[in-house]
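In this view, the complex is presented without one of its protein chains, the others remaining in place.
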Amino acid sequence: MTFPPEIFQITLLSLQISALATGISLLIGLPLGTLLALGKFWGRSFFLSIVNTGMGLPPVVVGLFVAMMLWRSGPFGDMNLIYTPTAIIIAQTVISAPVVIGLTSAALQSLDPRLRLQLYGLGASRWQMIWALWREARLPLLAALMAGFGSVISEVGASMMVGGNIRYQTRVLTTAIVLETGKGNFEIALALGVLLLLITFLVNWALTWIQQRGEE
Amino acid sequence: MNDKNLITIKNLLVKRGNKVVLRVNELFIKRGEILSVVGPNGAGKSTLLLTLARLLKPNAGQILFNGNPAQKESDTAYRRKIALVMQDPLLFDLSVYKNVALGLEFRGASKSEIQEKVPLWLERLGVANLTERRAKKLSGGEAQRISLARALILEPELLLLDESFSALDPPTRANLLDDLKPLLKNNATTTLFVTHDLHEARKLATRMAIIMKNSLRQVGNANEIFEAPIDEDMAHFLGKI
Partner (left out) sequence: MKKTALLPLLILALLTACAQSASTPLILATTTSTQDSGLLDLLVPIFEEQSEYTVQTIAVGTGAALKMAEEGNADVLLVHAPSAEKVLMDAGFGRDRFLIMHNDFIFIGPSDDPAAIRSLPSAGEALVNISSAQAGFVSRGDDSGTHKKELSIWANAGLTPTWDGYIESGQGMGTTLIIASEKQAYIMTDRATYLANQDNLELEILLEGDEILLNIYHVITVNPDSWDNINYEGALAFANFMISNETQALIKDFGVDKYGQPLFFPDAHKTDAELGVE
């Protein structure tokens, strides 16, 4: 635990898992958020309420639910996914997808609704219209991505429950912090905490830089 | 089929719920003319424009474009023959250049075509100096000129102007109208110009159409209409000049 290679491995794993979960959330969240923002269908406000509730899902509850699905006694037990990085990615995606969906939807709803008419009036196809709206809302959309990433990189309950905190396999920064705190290694726990903050900061800094690049 | 008419509208009916918001028994838009559509607020002028932009579906009636029923084409294919300028410029948070290039990009124009046309049309609207400016940092008059360049660059068969100058202060508006009129005339751009401002309508118009109380009442050249209003309502409206 005290030597750098393991910390490096844990850090890399945390980043990989949370980046992948955020990426999948984006793939799910961008289309669904767009549908909720622009679509006109029955039950739209009902689905929006579900998504807004989902934005505050307690990670431990997600962890419990995903674990029950993946345990050998659960419906997907045969896939042998429990206590693997894949299990953590699934749980983290469940946590971050509503965040990305909800904020995507809010970002697009905050645009002037006449922009859609204007785009059609310039000959945009449906997809060109959506693409142009995404580009117009790029700042809040990047903020949605950052919020999604933030919600999972710092999450511990679900990772612990479905990942198992197994050394070299599913131990990530947050679960390692819990472990080292339990061991009484407060200095190491604190160092890992600082590392976690640093990573979160660097990722957000990079995204903010992309976000603000066009603002010069 | 009259070859001079770009648009032929017959028995058009648009409802919102059960309420009739526009009724047009017959209306032609001749190729190359500027048809100003005037009427009080809420009379149904914008409904006509949105219907022609295929942003509203009529409940009944026929619209012929170049003599062919417009419904046969997809919305996108149809809309690529027109261009729309609304009351507010509705520019995107991009450079002026990219805003003006937008419609060409939607039509899959080549980069060289875009590079050739954008400066040309910015020049024609007198805003070449703004090319690299961010659209959010323009004055109202500048922004509306960019919005017009963005539409005109498409060299549309039909240009739709929806109260496009009414948000501007009078001197700016007058300047823009003075610059726009020769541009439309020289390019023989068929234009439907919707406005509540009779003065502005007359200034630009080849012919005028008056819409009142949700139906088309009178069409003709400006002098005809002003000299011979068909009824008292019309006379009253025109008397407001």
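We just call them A and B in the order they show up, numbering each chain from 1.
In the analysis below, a residue touches a chain if its C-beta (ideal position, glycine included) is under 8 Å from a C-beta of that chain, and two chains touch if they have at least 3 such contacts.
On a predicted model such as this, the values are computed, not experimentally measured, just so you know.
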| item | value |
| --- | --- |
| Contact list for the unshown chain, restricted to visible chains | A |
| Omitted-chain contact residue, chosen from A:T53, A:S110, A:Q169 or A:Q212 | A:Q169 |
| Sites on chain A contacted by the missing partner chain, in the whole complex | 71-72, 82-83, 160-161, 164-169, 171, 175-176, 179, 181-186 |
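In the analysis below, only the chains that are shown with their structure count from here on.
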| item | value |
| --- | --- |
| Inter-centroid spacing, chain B versus chain A (mean Cα positions, whole Å) | 45 |
| Residue ranges of chain A touching chain B (in the complex, touch as defined) | 112, 114-115, 117-118, 120-126, 128, 132, 135-136 |
| Complex interface listing, chain B residues touching chain A | 50, 53-55, 75-76, 79-80, 82-84, 86, 88, 90, 92-94, 102-103, 106-107, 150-151, 154, 160 |
